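In this view, the complex is presented without one of its protein chains, the others remaining in place.
Labels A and B are assigned to the chains in the order they are written; within every chain, residues are numbered from 1.
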Amino acid sequence: MFLLETVQPMAATGSFLYAWLMIAAPLVVAGILLVGGRVTDAWGHLLATLAIWVSFAVAAVIFAEMWSRPVGERVVESHLYEWFSVGSWSFPVGLYVDPLSILFALLITGVGGLIHIYSIGYMAHDPRRRRFFAFLNLFVAAMLILVLADNYLVLFIGWEGVGLASYLLISFWQERPAAAAAGVKAFVMNRVGDIGMTLAIFSMLAMFGSVRFQTVTEGAAQLQPLWATMIGLFLLLGACGKSAQVPLQAWLLDAMEGPTPVSALIHAATMVTAGVYLVVRSHAIFEASPVAQLAVVIVGTVTLLAGAWIGCSKDDIKKVLAGSTMSQIGYMMLAAGIGPAGYAFAIFHLLTHGAFKANMFLGAGSVMHGMNDDVNMRHFGNLSKYMKVTFATFGIGYLAIIGFPFLSGYFSKDHIIEAAFHANAVAGVCALLGAGITAFYMTRLMLMTFFGEERWLAGVHPHESPKVMTIPLIILAVLSIVLGALMNSWIQGWLEPAVGNHPHEVSLIPTPIGWATLIVVALGVLVGWMVFGRRPVPAVAPSSSNPLTVTGRHDLFGDAINDVVAVAPTMGAARGLAHFDKHGLDGAVDATAFAFGGLSKQMRKLQNGYARSYALTMVLGFVGVAVLLILTHLA
Amino acid sequence: MNPENYLILAAILFAIAAVGVLVRRNALIAFMCVELMLNSCNLVLAAFAQMRGNLDGQVAAFFVMVVAAAEVVVGLAIVMMIYRTRRSTSVDDANLLKL
Partner (left out) sequence: MTFPWLTILGLVPLVGGLLLFLPMREASKWLGMFFALLTLGFGIGVAVMYTGGADLSVQVPWIRPLGAYWALGLDGMGLAMVMLTVILTPIVLLVEWRSSGLAGRWSSQAFFALVLILEGLSVFVFTANDVLLFYLFFEATLIPMYFLIVGYGGPKAGRAALKFLLFSLAGGLIMLASVIGVFVVSASAGRPTYLLSELAAVPLGGDVGRWLMLGFLIAFIVKAPMVPVHTWLPDAAEQATPGSATLLVGVLDKIGTFGMIKFCIGLFPEASRWVAPAMVVLALVSIVWGALAAIGSKNMMRLVSYTSVSHFGFMVLGIYAFTTTSLSGSMFYMLNHGFSTAALFLAVGYLVSRRGTADIDAFGGIQKVAPVAAGMLMVAALSSLSLPGMATFPSEFMVMSGAFGRYPVIAGLSTLGMVLSAVYALRLYRRPMTGPVNQEAAAPFEGRDLNVVERFAMVPIIGALLLFGFYPQPAVKLVEPTAQAVMQRVQLADPAPAVEGVK
């Protein structure tokens, strides 16, 4: 097997010493806003936004310094403090700043900062705005802990932290029962994934006695194949939970109950990609186990098709985007599962996707802002006229995601499809097919929202959003255009210290597979236009008996399956046990008590209160004892 | 005289007294029967002292007498009180000795 040449980490110097500031700034501000209460209502959102940009500045400075260093010195590990140590195990809190994590930090703080600015406008009239920003800051801090951790346990702190922030933000409008339920669902399904994470961590401790990335990476090759597979599958389970991959995908669609900036930041750009990060970070484990790798490929492929399927059949604009997110993360998973050839492409697509999907989600939010928070695309139409900036930026995002030549998605997705064909023909065909479906449903979304006749509900007056919301859109749109071209030939070399050196040809001139992709995408767009562009779109979803449509509209029956497999048995067992405790176990206890009570009731009848009967008892007893004594004496 | 005769007498006295406690309803009679039982015991104690040739039994008999005197005082007071409230000294009328 091909052993990886990863770079040994070195101690922190220079700006790396201040890496902790990235986490501390939003964390402290979140604390201030939550504890400070109403006092901070007036300026809390500004402070929160500032905190994110401070983090971004620190990340940028570190990035610059890393850039200027020789390749061998780009991986830096800094020890913050000893979290706890027990027996022979020690769990330090440390930061691991390498080319991979710094890219994530830039994505999180950059997109996060833009979304903070956008939220200033989006949440302007919400009475609980301060709390919203506090939770957002909490999320950014947790996400940074996740990507900057130097061992799996600290990563797990961030992992759970983002889960908490996601829960809090999904159910932010908690007076809506659907939102509250969606938050709980997301958290619990993530916890199911966390079983995998914790088991992976336990196994690593049992195998290596340490959870440091460095130790695990170096020791992975010596693992028994069985354990390597187990750890790999455990990690994959964790990744599935966080990244909404099949079979733990059902929470992501419900998560759209949260405010739109949350969907953009957490459920599109950053948190849901944590699973990809995890797989890439643990590449050594997966390389030690072809079975686990194959499982990643399967999960990725299935999800990329499942997400696209859902995206085709939803009328809720946010749910279409959510399905699309699932699908795109499926691409990343697929790339990460392919092996050394795919890591850089997975991260590449992750970054470009972060830009264009955040752009589109925020665009959707801008549309909703103008349409009285309606999300049903059948009530939209012809909005390109009224929301010019939103339309333009959304359009760029659209072109980027379908892979229009020379926009960012074109580069990143093509590489994945190509790599998939090299690794596994089935996965490759599926990925190619997925690209076509992506083009189809995104075209459908564009046509239903921005073109065609106006199907607005009464009393709706679409208008362009304020500047504080459109400027982040413009910035993200620019990034959606240029990010791909900027990083295309650079990303593999840059990530080399983190994931090893696996040269893979990239060029701007399409290969045969690239041409095929372009053709499939064009077909998808064409079909989309044929179905939704030529005829008026009905304002009420036509009932359909087409099994594909029905299944898609019901989220592939994910909820029904979960209900049958997990929820119903659990709730049944819970009710049964509570009942059994009360009537079974406690019944036995009470029965014993009752038996004693009955016995004593009978015994009490001897106590009749007549002195002479007591005397008789005494005499009888006396005689009895006397007889006994005499008998024993005689014997 | 054969000292065992004392013991037989004591046993007969005790039995008479026990039957008296069981069959008579009047509290005063029952009381007297109890005293009779105590005295039969005293007789036994004195007889044993005589038989063994030391004073232990007689000392014990004195203790019994003292206790019996104290008991009579308390017992009669109780009988008095019951008679005042119930106008009766029948032991069967007072069946409050139960839960």
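Rule of thumb we're sticking to: a residue touches a chain if its C-beta (ideal position, glycine included) is under 8 Å from a C-beta of that chain, and two chains touch if they have at least 3 such contacts.
For clarity, every value in this text was computed on a predicted model and none was experimentally measured.
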Seminar exercise, completed: Considering the complete assembly, the absent chain touches shown chains A
Seminar exercise, completed: Checked against the full complex, the residue among A:Ala180, A:Val468 or A:Ile561 that touches the missing chain is A:Ala180
For this session: Please pick, from A:Ser15, A:Ser101 or A:Ser203, the residue that touches the omitted chain in the full complex.
Result: A:Ser203
For this session: Can you work out which residue in A:Thr215, A:Ser384 or A:Thr549 touches the chain that's missing from view?
Result: A:Thr215
For this session: Using the touch definition up top, pick the residue from A:Leu17, A:Ile32 or A:Val188 that touches the left-out chain.
Result: A:Val188
For this session: Spell out the interface residues on subunit A facing the chain that's missing from view.
Result: 34, 81-89, 153, 156-157, 159-161, 164, 167, 171, 174-177, 179-181, 183-184, 187-188, 191-192, 194-195, 198-199, 201-203, 205-210, 215, 218-219, 222-224, 227, 570-571, 573-579, 581, 585-586, 589, 593
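Convention: only the chains that are shown with their structure count from here on.
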Seminar exercise, completed: Chain-centre distance (mean CA atoms) for subunit A and subunit B, in whole Å, is 93
For this session: Using the touch definition up top, name the residues of subunit A that touch subunit B in the complex.
Result: 604, 607-612, 614-616, 619
Problem set entry | subunit A-facing residues of subunit B, complex | 18, 21-22, 25, 30, 91-92, 94-99
